[in-house]
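Following: one structure in structure tokens, then a few remarks.
Right after this comes chain A.
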Amino acid sequence: MLDAGRTEETLLEVNNIEVIYNHVILVLKGVSLSVPKGGITALLGGNGAGKTTTLKAISNLLHSERGEVTKGSINYRGEPVADLDPAALVKKGVIQVMEGRHCFEHLTVEENLLTGAYTRSGGDVAADLEMVYDYFPRLKTRRKSQAGYTSGGEQQMVAIGRALMSRPECILLDEPSMGLAPQLVEEIFTIVKDLNEKEGNTFLLAEQNTNVALRFAHYGYILESGRVVMDGPAADLRENPDVKEFYLGMSDDGRKSFRDVRSYRRRKRWLS
Partner candidate 1 sequence: MPESLLYGTEVVLNGLMAGVLYALVALGFVLIYKASGIFNYAQGVMALFSAATLVGIMKGQVPFAHLINAALGTEIHHFGWHVPALLAILLTMGVMVLLAWAVQKFVFRHLVNQEPIILFMATIGLAYFLEGFGDLMWGSDIKKMDVGLPQGGSFWIEENTQWLGFGNENFYGFFLDQLDLVATAIAAVLVIALVLFSQYTKQGRAMRAVADDHQAALSVGISLNFIWVMVWSVAGFVALVAGIMWGAKSGVQFSLSLIALKALPVLMLGGFTSIPGAIVGGLIIGVGEKLFEFTVGPLVGGATENWFAYVLALVFLVFRPQGLFGEKIIERV
Partner candidate 2 sequence: DLVFPSLSYRTGPYAAGGIPFADGYADYFTLLNERDGGIGGVPTRLLECETGYNTAKGVECYESTKGEGALVYQPLSTGITYQLIPKVTADGIPLHTMGYGRTSAANGEVFSNVFNYPSNYWDGASGAINYLLESNGGDISGKKIALVYHNSAYGKEPIRTLEELQKKHGYELTLLPVDHPGQEQKSQWLQIRRERPDFVVMWGWGVMNQVAIQEASNIRFPMENFIGVWWSGAEHDVLPAGDKANGYKAVTFHNVGRDFPVFDDIQKYVVDTGKAAGAGDQIGNVLYNRGMYAAMLAAEAAKTAQEMHGTAEITPAMMRDGMEALVIDEAKMTALGMPNFGPSFNVSCENHGGPGLVGMTQWDAANQTWSMISDFKETDGEVIGALVAEDSASYAAENNIEAGCK
């Protein structure tokens, strides 16, 4: 267990935002969060709760999905960022790792990583590349392969590595654990922790894997149908009985078996 955020300073603040897709579909109904500088903040919630939407609203990727923030405000270091384009945000140090990998299929793994350094004007790109390869040795062996042909997990590594290449201050991670082998999940979260501790990066991560997320995060928000229903320090959330039951799958006597689950929620025959 880590100390809660190092500073009290708020790096990123989301105030009561509302998001509408396609002019008609209201998805976020007033979400507020604050991400302390140097902390790892987790955004939890079921499918369709609006985690991805929240992250995209912050990184301003919503426009390209025909979504818009209709109410509320988003501040980064106290300045409103709603009008910046994603590229400008990256320059300011906010980068998002998108859900579902989104690699550049036709570029090689290495070229993918290099695009991450696009906004940087100085610094030692080669050294950072080595750093990423250190974190993900598997990528090194596949550096010349087209990203489109790498396995799901490899693509996830590429996406995270690519974001690291921009030397961001604040990283928005959307489901980093999805599709990764358990070992790797641990590894990636360890990397997140390392970066957080050593480099002082701030993280906001959307996760389904509540278990891991709450182990590594300092603070958590739980989102349900577009609203924050609960928030608190990660340690508190872990002890919350509802969280335990619905997000961690724990009953009073340890983990339930997935096989047993159905016995008490079992429905009647579903096909007659």
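The rule is short, and it goes like this: a residue touches a chain if its C-beta (ideal position, glycine included) is under 8 Å from a C-beta of that chain, and two chains touch if they have at least 3 such contacts; residues count from 1.
The candidate set was assembled so that all candidates are chains of the complex that A comes from, given by their letters.
Keep in mind it's a predicted model, so treat the numbers as computed, not measured.
Here chain A is displayed by itself, and among the listed chains 1 or 2 from the same complex, it touches 1. Contacts from chain A toward candidate 1 in the complex involve residues 59, 61, 63-65, 85-87, 89-91, 95-98, 102-107, 111-112, 114-116, 118-119, 146, 148-149, 162-163, 166.
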